[in-house]
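Here it is, the structure in full.
Just one protein chain is left out here, and the rest sit where they should.
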Amino acid sequence: MARLIRSEKEVEGRVEEVWLVVDEDALDQWPAGPRTVVGRPTARQDAYARARGEARFTADLHFPGMLHAAVLRSPFARARVVRLDLAPALAAPGVRAAVGPGEAPGLSRECEHQGAAVAAVCADTFQQARAALARVEVTWEELEPLLDPDEAVARGSLLEEPRRRERGSLERGLAEADVVVEATYRTQTVLHNALETHQTICRVEGDVLEVYTSTQYVWGVRARVASALGLPPDKVRVVCEYMGGGFGAKNGPDDATFVAAVLARRTGRPVRCMLTRREEMVAAGNRNATIQRLVAGARSDGTLTALGGEYVNAVGASGWNAMIEGPMLMLYECPNVRTTTYGAKLNLPPARAFRAPGFVEGTFGLECLLDELAARLELDPLELRRRNHADREPGGGKPYSSKELAECYRRAEPHWARRDEVRARSTATVKRGVGLASQVWFGGGGPPSYAWIRVGSDARATVVTAMQDVGTGTKTTMAMVAAEELGIPVEHVTVAVGDSLRGPYATLSAGSSTTSSIAPAVRAAAADAKRQILDMARDRYGEDVAELDLAELLSLLGDAQILGTGSRGPNPAGMTVLTFGVQVAEVAVDVETGEVTVERIAAIHDVGRVINPLGASSQVEGGIVQGIGHTLSEERLVDPRLGQVLTTTLDAYRMPTIADVPEIVTELVDAPDPQLGNLGAKGIGEPPIIPVAAAIANAIRDATGADVRSLPITREEMLRALAEARERTRGAAAAV
Amino acid sequence: MPELLVNGDRYALELPVGTSLAEALRERIGLTGTKVACNEGHCGACTVLVDGQPTLACITLAHRVEGREVTTIEGLRDHPLVDAFVRADAVQCGFCTPGQIVSAVALVTSSPHPSPDEIRHRMAGNLCRCGTYPKIEEAIRTWHG
Partner (left out) sequence: MELLRPSSLDELAAVEPGRGAFLAGGTELVPLLRDGLVETETLVDVAGLVPAGIEGTRIGAGATLAAVEADARVPDALREACRLAASPQLRAMGSIGGNLLQATRCWYWRLGYRQCRLHGGDRCLAADGEHREHAVVANDFCASAHPSDVAAALVALGATVCTTRRDLPVRDLYRLPTEEDRRTTTLEPGELLLVLDVPPADASVYLKAMDRKRWSFPLVGVAAVRRGDETTVALAGVAPVPWLDDGSLDAATPLPGTAYKLELARVLVERALAKLG
């Protein structure tokens, strides 16, 4: 029974009130623990297709007569196009059409960052399109770029009003403290660099525009392309069956999408617009750099009395001012907290959401600061976290739907207890230590999301939902839930996703919300089908059949099918749905060369019920690997005068290789959230990346006494911190 | 010309000099299993075997492999390493996976039971942004061949 309700929908910390059509969620959750299918390690359904290279990504699709587009982008951090003549490009060999400023969303004469799109041409081959771009006659007026975030704040160049959050009084809290620590932390700009670059193919068929695109949000692309082009949404079909990674950069259409769309409509031919890796590294989004000026105060027993943060997000020319203050506001019970977040508007490529945007950066600062506090208090860092555990939302807010952070801390103890043994393995030049960091994140998802299921005479089921599997294995998750509910083997469930024409609405794959939003809808659809099958059984056998031979019964169907529909029910009212965790890192630091080796990370996470432990462990490992890159080696560098990106290749921008990976031990608490829908499952995509940097930095401090305050921890930063630590020891020794 | 020998099949192609092997495979022959992620030899996604040697197809000129045996992921679809990758869940988005498997095949062909250090050393040229590395290592450690 469908009804219209008003509810809260949250993604990545942004909460909005929405009207939703939901079905009553009348299903009880399954008891905790592995079941026949759910809770058991299950291989990915489409693993063979991907492994054998048979899966077709947007990059692999071909249409007869397809044209290739190339985009003219500003080489300057700030410039205006004063003269533009596309005619010479249009006359170049193979060129079929061009599109200029104002003719497609994203194309403009006013360029506020390097890589800003101005115009595009399409030709028979990509090389011809690129060669044609060189013929475009363009006169640029170069303007002085604003590149420094602190300067932007001083000048009031902000993307929105400074965001202030406060509870209690920071001054009072600091006055009440026995110990106060203050420090400034900095993090760098990092790039998503999914291996499949941003790309779209558009094709017109009658009055329908088909958009084949590498995306995390099929429906978002549909809505925005339709709106931008003035088309009814039903006349835009978005297809994404396989995509090669997004991590937040592909949450919606981008300039390549619109270029392809406009040129396809203009030429009547399919048009591919694909970013090269160089373009990807300049203009396809990033996790922005931050400056964090933090203060913490505590009583001598370790209870926090004050937390304060002044945050500067170097967001760029536009983009989202991520919630970097989230961890400080949400993680610990502390009565007096004040945060101010500035979103600096700079002539740099805009930031885009990147795996736990804001929380990765903010957790680094907060959890390093807390360890510095623990050191001053001479209190065990794990104990400090325990003593500030919040049983309800800090500041006397709403209760949690579930929170197993205390259990995470308990499970961290054996890993934490390795400290002495690890330190004992230090040598004269290589010092070893252990550090930890705690985290909070979202992951409850929410409505709307829908699924259909059909069951035929072969007793096999097909789940249909227009979601996207961005590499997280959510297709398999859906299959497992349907199989469990129907009581059939998971191999007998097919999941069809990725086509807005062929399937109901499903939410975007970001904010750790896919499993938590869509899997309950799948279960509801399977339950609907099962109800119908049981009704059929009663009709057939004239009794209440508990043990029915499903195959025999369904074989009666012939061409008939059982069709089930399901939707995601509302989130629990008056409660906060969050995920929690803690990671313990072991590092080895060569104190003469500054080389940091992460040797082991124990990751303990509470994400509600775990549906596929095999897929979940891959998410944890993947998040940790990305976290290691963020912590040790990745940095997008920009020339400080010109504002132009210098690290545009994958040999200059250094992501982790397999040789950089530590031993990773994953423990998932796997306690269903009893309040959260028919599954009690939350998302796991983002939690694992959040504590990595702080856990490593804290382990470095344990090993060497050095305070690392900026990311990445390059040789330079490590040697600086080691030298500073030696100075402090010398100073302390001299004072004796 | 050139005439390419790919997965045991011959293809006589008319290609301008400068065409990469990756382009020849993907665009001209239609073997799209080999992926291009950077097009400049930095990420390993385009790895194929040329006479058994792991080779970056994106910076290999098609004209240079004439007379040599090219093996792509399509030619390895029944290799036991594929099963090992699937069993170990060494596949996330899957874009790097064909290149990973090709490099892994080269590794186990010369060293059937490589040590963890050897695995890390010989697979370091295949980037995976999803971070599947622990499972890739496990797949190579546990393959049956």
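Should a chain be cited, it is by its letter among A and B, assigned in written order, with residues numbered from 1 in that chain.
In this text, contacts are C-beta pairs under 8 Å (C-beta built on N, C-alpha and C of every residue); 3 or more make two chains touch, one makes a residue touch a chain.
Note that the coordinates shown come from a computational prediction; the quantities given were computed from them, not determined experimentally.
A.B. asks: For the full complex, can you list every visible chain touched by the one that's not shown?
C.D. replies: In the entire complex, chains touched by the missing one are A, B.
A.B. asks: Going by the contact rule already stated, which one of A:108, A:633, A:666 or A:698 would touch the omitted chain in the full complex?
C.D. replies: Reading the full complex, the residue touching the unseen chain is A:633.
A.B. asks: By the contact definition given up top, give the residues of subunit A that touch the hidden chain.
C.D. replies: Per the touch rule, subunit A residues meeting the hidden chain are 592-595, 597, 632-633, 637-641, 644, 646-649, 651-652, 654, 656-657, 659-660, 714-716, 719-720.
A.B. asks: Suppose we count only contacts with the excluded chain; which residues of subunit B make the list?
C.D. replies: Where subunit B meets the chain not shown: residues 16-18, 20, 39-41, 44, 47, 53-56, 59-61, 63-64, 103, 106, 120-125.
One rule holds in what follows: only the chains that are shown with their structure count from here on.
A.B. asks: Just how far, in Å, is the C-alpha centre of subunit B from the one of subunit A?
C.D. replies: Distance between chain centres: 29 Å.
A.B. asks: Could you list, by residue number, the parts of subunit A that touch subunit B in their complex?
C.D. replies: 41, 43-44, 46-57, 59-60, 192-197, 242-245, 247, 276-277, 470-473, 614-615, 617-618, 621-626, 649-651, 655-659, 661, 664
A.B. asks: Along subunit B, where are the residues that touch subunit A in the complex?
C.D. replies: On the subunit B side, the touching residues are 26, 31-40, 42-43, 45, 72-74, 77, 82, 85-87, 89, 91-98, 101, 119-121, 123-137.
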